[in-house]
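Structure in structure tokens, see below.
Shown here is a partial selection of chains from the complex, left in place.
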């Protein structure tokens, strides 16, 4: 076993690129939250990086649901971004697997090598070099549409109440109706199965926020259930609703230094 | 999105029926225990409700094993039953899924609407309306047979000892022999596999109860293993046995305000 071999010179010490276009240090749980919240809708995404922080806009393949996530630079233990915006194409599951190797609360170091189109991820002694995807090859949502004029009502709920309503509806049907009863001042969810029905009624006084208005729409549970999986049980979520309008589901992440917003389009009303 | 729609008037507030034939409030764990203990043998059952409490008698499809469960009205936080007996046909898994959405120790409200043949289940803000099954369409066990004269011995054991004996026997064979050695004053279990054997011997002094008598029978592990899954590890179980006779496995539920009794028929002795 002493013959000459012609392997690659693998023993060169692997360092993060000295001229990294972007470097950041974050606790593993914050990165996992970011990745998990986007992963419920898409496999790949474009991570936008600028001096203010990072953000993702993504739309599911059927273009029914959208996620917009942003996390401020303050959420990171260290953060050094260029003045111009960077667009990084990310394989979410793959990066999630690497981040998942960190111990709880262990710091994860990120560094982008634009020349080689790679993202360096460092967890303790482990350096993982992830090939970036061409961001133009990642399906992007259309430019942010201003939905504000479609939303007529706002409802704040504990995350677990929202999750329970969606999960229960999913037990009896493939869609649900959600809306606001202006006369009775409450938020409601309804789902009708062949035999069983689900009804959730939350009076205004039990909501963490309640801004009444005409709102009633049907939603496919395929998408709301995906969103529900990302909702934190112990934090409030904010819903915005309208008449045969999308629903917006928004909540804070990264201890308030970031937020996630899902928008799910309504189904056509059965008329 | 302002066109007139002709959807059902779903925004009517869903209330439990004002004239409910039966209403009760119970902690989620007690309801889960009731449902789980019956579910090991059957998918559907008839829940009998009267002023004393609720009870279930059910028999597995092969009519080898039977479960009889009763829980006193005292086990419920609130309980209002009619004078005459109600027979409610229940889809156990479906009701279990709803009850399973409650937080630990959260109160679950039940209300029966006889006119619509529905069971209303309320967990926090969530109202789930479950269609009742026609009780006459649910396979029922024959009238309670008095097996007392077949039982010759009684043995009390910690639940975990019973479970371990059955689980170990299941590793080597598809049936076991259980009985009492009168001469040696002990309860025993035997299972013989192709290569391995299992023997459990519990002397009278290690039993929580021991009333000796001639007892030896073979039992299919398919049914005893199902029963074993319902046995509480930390509470005692009472076994009653005879010669080529059924075995009765009984234990308390609902903090002593109820009990479950399984009866498993013996296999024919290999002779």
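General observations
Here the chain labels run A and B in written order, and each chain numbers its own residues starting at 1.
Everything below uses one rule, namely that a residue touches a chain if its C-beta (ideal position, glycine included) is under 8 Å from a C-beta of that chain, and two chains touch if they have at least 3 such contacts.
Note that this is a predicted model, so its numbers are computed, not measured.
Complete-complex copy count for the single protein sequence, taken from this structure file and not limited to the 2 chains in place, is 3.
Here is the rule we use: only the chains that are shown with their structure count from here on.
Residues 150, 160-161, 164-165, 167-168, 171, 177, 179, 181, 184, 186, 188, 190, 195-202, 206, 216, 242-245, 269-271 of chain A touch chain B in their complex. Of all residues in chain B, those touching chain A in their complex are 1-2, 5-7, 10-11, 13-14, 94, 97-98, 101, 103, 123-131.
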